[in-house]
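Some chains have been omitted; the remaining ones sit where they do in the full complex.
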Amino acid sequence: MAFLKKLVPPDNWKFPVIVTLAIFTGLALFVFKISNAPSYLGDKPETCVNCHIMAPQYATWSHSSHREKTNCNECHVPQDNIFRKYFFKAKDGLRHATVFTLRREPQVIFIKDEGRKVVHRNCIRCHEELLTDSKLLARTTETHTFRMERDCTDCHRETPHGRVNSLSSVPWARVPLPGPIVPGWLRNMMKNKD
Amino acid sequence: ASSIVQRRAEAVFAYTPEVTFSDFEPRNSLWGELFPREYDSYLKTADTTFRSKYNGSAMVDMLQESPRMVVLWAGYLFSRDYGQGRGHYYAIEDIWNTLRTGAPGAGVTSPQPNTCWACKSPDVPRLMNETGAAEFYRGTWETKGSEIINPIGCADCHEAKSMNLRISRPALIEAFESQGRDISKASHQEMRSLVCAQCHVEYYFNKKRTEGVDYLVFPWKNGTSLEEIEKYYDDIEFADWTHALSRAPMLKAQHPDYEVYLTGTHASRGVSCADCHMPFISEGGQKFTDHHLQSPLNNIAASCQVCHREETDKLVQDVYSRQDKIMENRIILETLLVRCHVEAKTAWDKGAGEDQMKDILSDIRKAQWRWDFSAAGHGNSFHSPVETGRIIAGGIAYAQDARVKLARVLAALGENREIPYPDISTKEKAQALIGLDMKKLRDEKKIFLDNVVPEWIRAGKEREAGY
């Protein structure tokens, strides 16, 4: 109680402090909202393309065999335990946001070592059955057991993003932007019909 | 924060092209100036060299492939001429050429309405925007000849400003509404099939909706399965035509590609039309959507192999083996249907009564509807082989039901032998059998193509020059 009391400002300071706090809270909420931060808590790939810079990865992923069963976080965030998951997300997200905001992003992005390890572990997480049980290798050659210790992407270099993903590699890719499916003229026309 | 706000705005605009034209720009080359890769690949739909076992981009005269179809469509325009669809590039050329649109000219009108243009050109949304859908459909086909001159293109599937996919045809929106669904809720991935479903679907012309208009309707109210669509037609006692030999009230199925696709494994796994027919490809370090819409068998690497780690030959074999298995019974059904029509005609000739024939004609209608639904979608046997097989088996059962009953009726009329199978070994023989004067039709068409079409093109270009 005594400790809390110390935090209460002297009476003559109370008003400016409240105003200042309010402003900062508001600002924080504003930033949270316009940067679409709430969505960072989820797993939607749409989140990642809030930054146009992620468009090449989004476009390549969304045309890959992994589209239906994975989202970005399935590969790029540790999935083995919930704390590691959110810790990694927060750390990574903050760095991306900082770099992006400061306009320090490179023309060609490369994955960091730490991220690469995360991805590798996630490949194995999903494909483990196929990789570890030689009896079940019905769809593959038999040798995966001996490959586990290399990066999957050493061989599967096109999975899922392909090789070259510079900013200009997918100039017009349709990353999910809001847009009416039925254009205005047609909506009007149909309203006015008969 | 301000920098985030700013950068977000950029996110929307950085990839937004400097479009100088509207959604209604029908000339593909103009869009092509901004999107050269997509346009160049689109132009490849003009290539007609690829042929697979059953499909491909070459001109395939289906009536020559199977003269049985001539008999199946006796009394209907399809018995004159029916080709397998080829590249989008030819949409306008082919509708000019087909004998089904007749030879309009001085004082002569086409047997078809303007509705036929609906799925052939980006001039369609342009015109519909001006007049509304019903007015667009009104009138015979030749009356819009000079208005519609560009083959299927960008404006059919894209919004100009954002290049987002969009629905440009009211028929599909109305079909969703008839099911109580809202198409504007479709996901991005669904849109990659729905743009195709604007055209690659079963349709009919509703004459009751707007006075004097053949209104384009997709009969999906009860659902999109064979039986649900059949029920729709039965309920409104609809028939496309009365068969010239059997006098059965027939239904014509037109390319129910989307409907059948929906029942297949790939649709159930979220694979879209564009995934196979418009794969993402890479050229000079750039990735884009291949707008060379064609048989995926001409590009297994970019389509199938994205998902299937199988040898090319093996994947082709997968497709062929399914098509072979379906084709085997489809041909049996076709042959039985020829017999149905011929036997029914014999019964009428021998003096059968309406009441004796009623059930039989209903069986024939059902049987041929099943045949057509499976045959008219050229990808069906791969898109959904189990469903297509189911449909054909049902058709065989109905066709034979009809024939068992016909055998009894014929016997009662004193005819108790097998009715000989007609000699329809070529398209020409088959067309002669049903009494078509093909020479006349072709001569008239030639005059139309030589005289009328050039005038349409001239007038159209003149109009466009003023845009």
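List of remarks:
Residue numbering begins at 1 within each chain, and the chains themselves are lettered A and B in the order written.
The rule is short, and it goes like this: contacts are C-beta pairs under 8 Å (C-beta built on N, C-alpha and C of every residue); 3 or more make two chains touch, one makes a residue touch a chain.
Values in this document were obtained by computation on a predicted structure and should not be read as measured data.
Counting every chain in the structure file, the complete assembly comes out as A x1, B x2.
Keep this in mind: only the chains that are shown with their structure count from here on.
Chain A and chain B have centres, each the mean of its CA atoms, that are 41 Å apart. Residues 27, 30-31, 34-35, 49-52, 55-56, 59-60, 62-65, 67-68, 97, 100-101, 103, 139-140, 162, 164, 166, 168-177, 179-183, 185-186, 189-190, 192-194 of chain A are the ones touching chain B in the complex. Of all residues in chain B, those touching chain A in their complex are 1, 3-5, 7-8, 10-12, 14-15, 17, 23, 35, 38, 125, 128-129, 132-134, 159, 162-168, 170, 173-174, 183-184, 186, 188-189, 191, 194, 210, 269-271, 275, 279-280, 282, 285-288, 306-307, 309.
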